[in-house]
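Every protein chain except one is present and positioned as in the full complex.
When the chains are written out, they are named A and B in that same order, and each has its own residue count from 1.
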Amino acid sequence: MKTTKLVTLGIMALIILTAGLLLAGCTESKDPTTYSVQDDAGDFIELTGHAQTVVCLAPSLTEIMFQLGMGDKVVGVDSATNYPAEATSIEKVSDYTGVDTEKIVALAPDLVLMDKTLDISGDTYKALTNVDLVVYRAFPQTVQDITKNIQDIGVLVGAKDKAEELVDDFNTRVSTVGTDASGDTGDKPVVLYVIYYDGTSDPWVGTTSTFAGSLISTAGGECKVEDTTGFSIQISLETIISMDPDIIICSRSTDWPTPSKSSLESDSTLSEVAAIKNNMVIEINGDLIDRTGPRMVEGLEEIRTVIEDYHG
Amino acid sequence: MNLDAKQTRLVIVFGVLLGLLGISMVMGMSFGSTHIPLHEVARTFVSGLPGMGSLLSDRAEANSWDTIIWDLRAPAMVMALLVGLGLAVSGSSMQSLFRNPLADPFIIGISAGGGFGAVVGLLLTNWLDLTATTYSFLGGQVTIAPGDYLMVSLAFLFSMGAVMAAYWIARTGGRTPVTLLLLAGVAISALLTALTQFLVYLRLENPTQFVVSLMGSVSNSQWYEVGIVLVGTIIATAVLLVFARRLNVMSLGETEARSLGIDVERSKLIILGAAALAAAIGIPFVGIIGFVGLFIPHIMRRFVGPNLRLLVPASALAGASFLIIADIISRGIFQVLSEVTDLGLFEDTQVPIGVTTSLIGGGFFIYLLILGRRRGNG
Partner (left out) sequence: MGKVILGCKGVSFSYNGKKVLEGVDVAIKSGEVVSICGPNGSGKTTLLRVLNGVLEPKKGKVQLDGKDLTALKPRDVAKVMAMVPQESHFEFDFTVEEVVSMGRTPHQGLLSFTNPEDRRSVERAMEITEVLKMRSKSINRLSGGEKQRAVVARALAQEPQLMLLDEPVSNLDIKHQFKTMKMLHKLNKKNGLALVMVLHDLQMAADNSDRLILMRGGRVVANGSPSAVLTRKNIKKVFGVDAVVTGGKCPQVVIKGVSD
């Protein structure tokens, strides 16, 4: 009798113990749900459980992560990263010469976010997938594509709702600018976006196929630098004189000298250009215009403000 | 075995070169942005060798170390080894063939031709959308990369074409004066470099990516790329070793070579082909690397003499070690500089390997020239 009791107790203890272990195991093991999105390169990205550690190879992607409230999951960033301030202290794993694959491997991230624009040759992508990293490639062509990136990343890192919220806000603000712009009367001002000019070689400018071009037209201006490549290009001063822009927006940066505004204003050959004559050479933080992140809408709003000033 | 003074010296020279290569290989595996203790490097390396059980330590980082050692550092190190070897072997052969110690793949047009071929290949690869595919095969993995094959073939063809064109331009009345050949090589290099830049600035692609990749880097080399370069380098080096004796004779001049029984035109074509292959095969993967082919054979000639049966292997060993070390310096120089100078440099930036080789090689070469001039033997 006594033995039976003991055995029963023993078995019960064993069951409880096993169950406890199983339970403990459950809480420790990963969320078994599979999260899947199709990235801009057309690849399907699948994660079992949300990504807990993320490497961002472009400043725009780091900004998305922080706006999603997931900044603490970012373990590696690009050396050009400058926003938000707390992101600058994260380990740098890439720069304009390429990525430090070894560093990324050592960080063992669940997910690597990269921008295909910075890797047209595909070398970086090849190197990363070769060491079995999960890579999401953003390749936004339009302002609308940025919202898709935000949603995709939200799904992968477990901030789906926050992403929707962010996208709603983004879309609302973009359409507000659009609505305002449609109310403009009179001719659309010709807006030239100068990325860099120091007087020594022809200015680098935004074109109709760059994001700057589409922001200008959304904000009610007209970009007259026609190009289809999607890259910023150099145009001659002669072209600027004959284009006679009403507004010149100069990219300003805190990371490197941007003497574009003073160079343009002090150039005597340009003194008859409308924008310069009428003091309509305005500096805007270039990161808000060139960087395909959530803050692009701020750039749009700033351009809209300049155009509203122009209309008076 | 009794060795005379010369043989003893050769044994020492080759012993030192082999030791140097061994040390550079270990260094190449040990240095990187991630600190891995040396004994862990050794353990990870050994456990990755075929036939060895896993000896990986149970430290949490062991798995990422395995990836870092075997998928990043080892292929980069072997790539540097092969490319340095190829360039040095190519340079030593060219110098004898053109009877000019200043001839090297860079000057004679091979590099420019290879660079142009690689860029054309890259554009075609993107345009035709050729992607590499990895298959499982007999337990291993085989990567078929038509784009890379295309790039390598074009780099080889254009580099060969560049030398042949230089040769054809310089050939007058059945003879090829060396000065004319070098001038033609320089002109063709300039032309092809300009054409390459033209293609780059056509903006079919992101220009900076191109410029950076042509500046040279062995990091992010992959095993299948190493495999392609390995095959080309072995073939080219074997041919040059087999032809070493003939090439010695050809360095006396074509007339004398012919009267010593050499089919000059045929041998020249084969040697040029092999030299072009050795120098061009790496260009699509690591870009254009200057000076190795010029100054490595130059220094080695001082140690082993001009006999190519010794000079080719000596240059091979020295070139291989040199490029591995140059790569380590390229990767680490900014880190060191920023630590010792506190100039606020980007400590994570790498210098393209071609910049390092030209800095070291160019500086050393000038030193040699000045030394030679002081001694009065130029």
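The rule we apply is simple: a residue touches a chain if its C-beta (ideal position, glycine included) is under 8 Å from a C-beta of that chain, and two chains touch if they have at least 3 such contacts.
Predicted model only: the values in this text are computed from it and were never measured.
Contacts of the undisplayed chain with the visible chains, over the whole complex, involve B. Here the missing chain is touched by one residue of B:Gly48, B:Gly227 or B:Gly305, and it is B:Gly305. Set against the missing chain, the residues B:Ile36, B:Ile110 or B:Val249 yield one that touches it, B:Val249. Contact residues of subunit B toward the unshown chain are 6, 96, 99-101, 173, 242-243, 245-246, 248-249, 251-253, 255-256, 258-264, 301, 305-307.
As a convention for this text, only the chains that are shown with their structure count from here on.
If you check the complex, the residues on subunit B that touch subunit A are 32-34, 61, 63-64, 67-68, 71-73, 122, 126, 132, 203, 205-210, 212-213, 217, 219-220, 222, 346, 348-350, 352. Every residue of subunit A that touches subunit B in the complex is listed here, in rising order: 79, 92-93, 95-103, 105-106, 108, 117-121, 123-124, 126-127, 130-132, 229, 231, 233.
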